[in-house]
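One chain of protein is taken out of this complex; the other chains stay put.
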Amino acid sequence: MSLARRALLALLPFAALALAMPAAAEDKFIVVSSTTSTQDSGLFGHILPLFKAKTGIEVRVVAQGTGQALDTGRRGDADVVFVHDKVAEEKFVAEGFGIDRREVMYNDFVLIGPKFDTAKVMGSKDIAASLKKIADAKAPFASRGDKSGTHAAELRLWKIAGLDIATAKGPWYRETGQGMGPTLNIAAAMNAYLIADRGTWLSFKNRADLVVVVEGDQRLFNQYGVMLVNPAKHPHVKQERGMAFINWLTSPEGQRDIANYKINGEQLFFPNYRRAGS
Amino acid sequence: MHAAPSILPFVFDRVSYAVGATQILYDISFELAARTRTVILGPNGAGKSVTLRLCHGLLTPTGGTVRWAGAYGGDPARRQAMVFQRPVMLRRSALANVAYGLKLAGLDRAAREARARDMLERVGLAPLADRPARVLSGGEQQRLALARAWALRPEVLFLDEPTASLDPAASNAVEEIIKAIDASGTKIVMTTHNLGQAHRLADEILFLDRGRLVERASADRFFKVPATAEAAAFIKGELP
Partner (left out) sequence: MTDVGAAFMAAIGLIAGLDAPLIEIVALSLQISLSAVAIACILGLPLGAAVTLGRFRFRHSAIVTLNALMGLPPVVVGLFVYLMLSRAGPLGALGLLFTPPAMIIAQAILITPIIAALSRQIIEDAWIEYEEQLRSLGAPPRRAVWTLIWDTRFSLVTVVLAGFGRAAAEVGAVIIVGGNIDGVTRVMTTAIALETSKGDLPLALGLGIILMALVLAANAAAYTLKEAAQRRFG
């Protein structure tokens, strides 16, 4: 076989790749690494088309746990990070990986459990006492265990309840290491308690015997923050378009559109952006 | 026909061949010259096919040497061809099977096509040129194999029991083609265990038995007055 033909054959794979490229070549998009809760709850499906209609910018959402989403930003694989773990977000910014962090909206976490309520916590307004009861009863509890925002919140709540979950956990405490949805599926299958964000819960369909058992405690507050990946660290970050998205989310218009997203008439996220100094 | 210097004579010098501990050929020497039709004759298991493969270079002797002693300066492999007992047909048309060998020989597309068609004509397969080779009958396949080998215009053509799997009519057609190839100036070296076929085609006989070259003689002499008891027994049909 001639050299030219061999060279051609060697190039073929790249030619095939090139054919698949046009999808990637169109540049008017940004990558947002975000959480499963914002995606699975359907919020993005509601607001992104509105944003695109206004600016022409396509937002490509990679939905991960908060820890992983921040990591994606840290590696420079996203332009914007939109997550819900204030402590981790502030660390991310302090390390220089993110800039211009803004608080966008909140919703709340809820304690989900089987409707026959083995640990007898139904209706309580005290999440700390409820968790304590679950631990005492050794009632099955499903933890995300994936360093997500919800996982971080859950660990914080155990601490508030006065338990060191690392030592207190037994066979009743099960770490799924998966996203909110899979963890809900697992909890539904074994009638376990778990902490979930309300957005995902409301849009979740495979509930079996699970119901909300505890809600409304101040400490179940769930703040979402957005920030730009630092272009000084990652020069390829699409600063202008990324900021356009962040500005829109925190604009009166964006805030209104977030508030307008409802499932069965129930509002899922509550916009709470306040200008610097909030 | 072959204006170029010949690759012949071919020398088989004290050749032996073994696979592991099994000795197949013992200390065989002979020389092949141009223009004669040589038939390697012998009962099953005599070592005929192995001898032919050693000649053609498909096997390497474990003892002794084989060499092409002619004046030809290039690669002798280019000047020989072989037809096997069971022809290996490539999964393409009859014409393409012949053209394949010509492509390897370096002919350009137009020349291959023309020569391949001519060869199919000569072996009587022209009407089947575009048929897939693998769906041809056994006899047709063997004629196609002959055409493929002949197309290379070899100076020497080796044939390993070319009619062993064929019915009499097909065998007959193959023998006619072998005669035509001989007439075109190619030296024929063929194995057979078929006495009648040896009688019809051979100028000279190499008679092998149990891995040894037992007798070498002109065909006339061999069939009239065999010099060895083994050859005599084989001619009488006492050896398988």
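Should a chain be cited, it is by its letter among A and B, assigned in written order, with residues numbered from 1 in that chain.
Here is the rule we go by: contacts are C-beta pairs under 8 Å (C-beta built on N, C-alpha and C of every residue); 3 or more make two chains touch, one makes a residue touch a chain.
Since we're looking at a predicted model, the values are computed, not measured.
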(request) Among B:Val15, B:Leu95, B:Ala133 or B:Ala219, single out the residue that touches the unshown chain. (result) B:Ala133
(request) Out of A:Lys54, A:Arg101 or A:Arg207, point to the residue that touches the absent chain in the complete complex. (result) A:Arg207
(message) Using the touch definition from the top, which of A:Val61, A:Ala244 or A:Ile258 touches the missing chain?
(response) A:Val61
(request) Determine and list the chain A residues touching the chain excluded from the picture. (result) 1, 9, 12-13, 16-17, 19-21, 23-24, 31, 36, 40, 44-45, 60-63, 74-77, 178-182, 184-185, 188, 203-207, 234, 236
(request) List the residues of chain B that touch the chain left out of this view. (result) 53, 56, 58, 77-78, 81-82, 84, 87-92, 100-101, 104-105, 132-135, 148, 152
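In this text, only the chains that are shown with their structure count from here on.
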(request) Could you please state the distance in Å, as a whole number, between where the Cα atoms of chain A are centred and where those of chain B are centred? (result) 77
